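Showing just some of the chains, left in place.
All chains are identified by letter, namely A, B and C, in their written order; residue positions are counted from 1 within each chain.
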Amino acid sequence: MHRVKTGIPGMDEILHGGIPERNVVLLSGGPGTGKSIFCQQFLFKGIEEYDEPGILIALEEHPVQIRINMEQFGWDVRKHEKEGKFAIVDAFTSGIGSAAKREKYIVRDPNDEMELIDVMKEAIEEIGAKRVGIDSVTTLYLNKPMMARKTVFLLKKVLAGLGCTALFVSQISVGERGFGGPGVEHAVDGIIKLDLDEIDGELKRSLIVWKMRGTSHSMRRHPFEITNKGIIVHSDKVLKM
Amino acid sequence: MHRVKTGIPGMDEILHGGIPERNVVLLSGGPGTGKSIFCQQFLFKGIEEYDEPGILIALEEHPVQIRINMEQFGWDVRKHEKEGKFAIVDAFTSGIGSAAKREKYIVRDPNDEMELIDVMKEAIEEIGAKRVGIDSVTTLYLNKPMMARKTVFLLKKVLAGLGCTALFVSQISVGERGFGGPGVEHAVDGIIKLDLDEIDGELKRSLIVWKMRGTSHSMRRHPFEITNKGIIVHSDKVLKM
Amino acid sequence: MHRVKTGIPGMDEILHGGIPERNVVLLSGGPGTGKSIFCQQFLFKGIEEYDEPGILIALEEHPVQIRINMEQFGWDVRKHEKEGKFAIVDAFTSGIGSAAKREKYIVRDPNDEMELIDVMKEAIEEIGAKRVGIDSVTTLYLNKPMMARKTVFLLKKVLAGLGCTALFVSQISVGERGFGGPGVEHAVDGIIKLDLDEIDGELKRSLIVWKMRGTSHSMRRHPFEITNKGIIVHSDKVLKM
């Protein structure tokens, strides 16, 4: 089986080699846990280190801001956009104003799943994308939780058909158990949980791979850091809580 | 009383010989606990080791993907499908596209319980199935919890009439108590709970037989592993939590 | 005051002689706690040991299956049915198919309380029943909790008028506090709670009499077992949790 390397230091060791190809993985965490950074790093390292093009479906942030954020970690995505190896699908600005002029891939109505899927497919095919990040899937069913499972299955089916490996960012509340609702948790192929917990007056970051179809993986909770070069996971350390 | 051997190493010891024939057993667990693997192993081992044909009602995953998943554990189901000893009832793809051409047993509207039961009966009768897995029953009442009990009773009645022993996969949320709702828990003949718990920074797998009509059984929580040959239950060990 | 002996080993000691006649007792417990077995044993022992005929209102299980289940404990109810000392009121199959031909007492619409009461009265009068088991009352108000209290009061009034002592099986969820809802708990004359709890990786059975009008009773939690001859309560032991 082919594996998709995350390129995030320490993470591929935890995954015993990487994410099995075509898996759809839920990247679940509360506010401030580093979900967006993890997702962006996965896409950028895919291009830089493994020559696997990728796209990011942006539902939470302006594409311009995403580029600025990524550059703060030294990830020059504009270069890869020009080379046709990276694309942002703008499902945030709803195609209004300056974004409509500058962005190539625009979803005008993010509540219209079919439009989102059409634009996503177009971007994947033009870029030849092997990796997809959706930040966040939660937005797609925030006010219609009954549709969560159906939405995730639909996206999964499309991405599997296109041969992509994907990270679905799932926003959960502080102190919430679970990973984003029962309909979603059981539908995905893998779950990586990012946590930020206060222990004795200090915030600690850690992650745990809860499930990953097609591979064994570390069953431990590992601490990680967010540095100015992105996330570093300590695959050799365990956080006991 | 005849017993149906699960064929899962360690499991039949825990069940004091196997599942009493015709019992409908809830296989309940959170995401990543191994419910689908347990269910597939039960069906495959039935054919291989006890010559008892079986069918799998697929509501969560594409039949093609299920075959791939089973082969990763060395369970060549295609052979048994050709021999007429195994069948997948496709209640996932809704009979669209290539699946409609390749799959023999198709449920076009999984919300139509009667169609599902008709196709299931047809498959059971043609195969001469003794074992049935439904993965998952939760999907059948996800958005209509008031109907859960009625659905389970209906399925149970049909399966009992056909002389089948069945596993009903029940998806529960992380941290949820219970096995899938009061209407369901009391309706089934047995409950096997699969758990995945973080203990001191490490994920631990265990299972417990909560009830099983017609037999005594181990009253203990046993650790188990998911290996590349499937599940192995440690019937001689107890996990204290 | 006359007392109705349960005939369950150890149970009458706990009740300081048995259930006061005409009491309606809630038999409350989660899945797998042995509620149905307790109820069936109460009815069977009534006939065998105290010559008190009884009826069972079956709402959860096919009458044929109930007979099989009881025979597994050595309780040959068919004999007593022929002698006119026991009857099953079939409120499960809704009078369809073979059950309609074989069963004498049939409730065609279990949602129609009045029909249920009429058939129950008919059976009680023909059999001369002194004991009644309803398995379960929960089913009667599963989807209409506002009606629970009214339903229980109605049944209680009818049964009191007929001079019967009754067990009302109440299904509760795992981890639920209480015995089946405030409207029900306060309406009944007695409450016996059956529990199944995991303690240090092992399931333990115990029961406690929470209230019983017209008698003192053990105020302790007693362990019990389900053997192949039915329930045995250890009235001389206490389970501390």
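Everything below uses one rule, namely that contacts are C-beta pairs under 8 Å (C-beta built on N, C-alpha and C of every residue); 3 or more make two chains touch, one makes a residue touch a chain.
Because the structure is predicted, anything quoted here is derived from the model rather than measured.
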Overall copies of the shared sequence [whole complex; 3 in view]: 6
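Just so we're on the same page, only the chains that are shown with their structure count from here on.
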Graph class of chain-chain contacts, one of line, ring, star, complete, other: line
Geometric centre: closest chain by C-alpha means: B
Rotation angle superposing subunit B onto its copy subunit C by C-alpha atoms, nearest 5 degrees: 60
CA centroid of subunit B to CA centroid of subunit C, Å: 31
For subunit A paired with subunit C, centre-to-centre distance based on mean C-alpha positions, whole Å: 54
Junction residues of subunit B - those touching two or more other chains: none
Contacting residues of subunit C [partner subunit B, same complex]: 30-32, 60, 62, 65, 69, 72, 136, 138, 142-143, 171-175, 196, 198, 200-204, 226, 228
Of subunit A, residues touching subunit B in the complex: 1, 146, 149, 157, 160, 177-179, 181-183, 185-187, 191, 208, 210-211, 213-214, 216, 219-221, 238-241
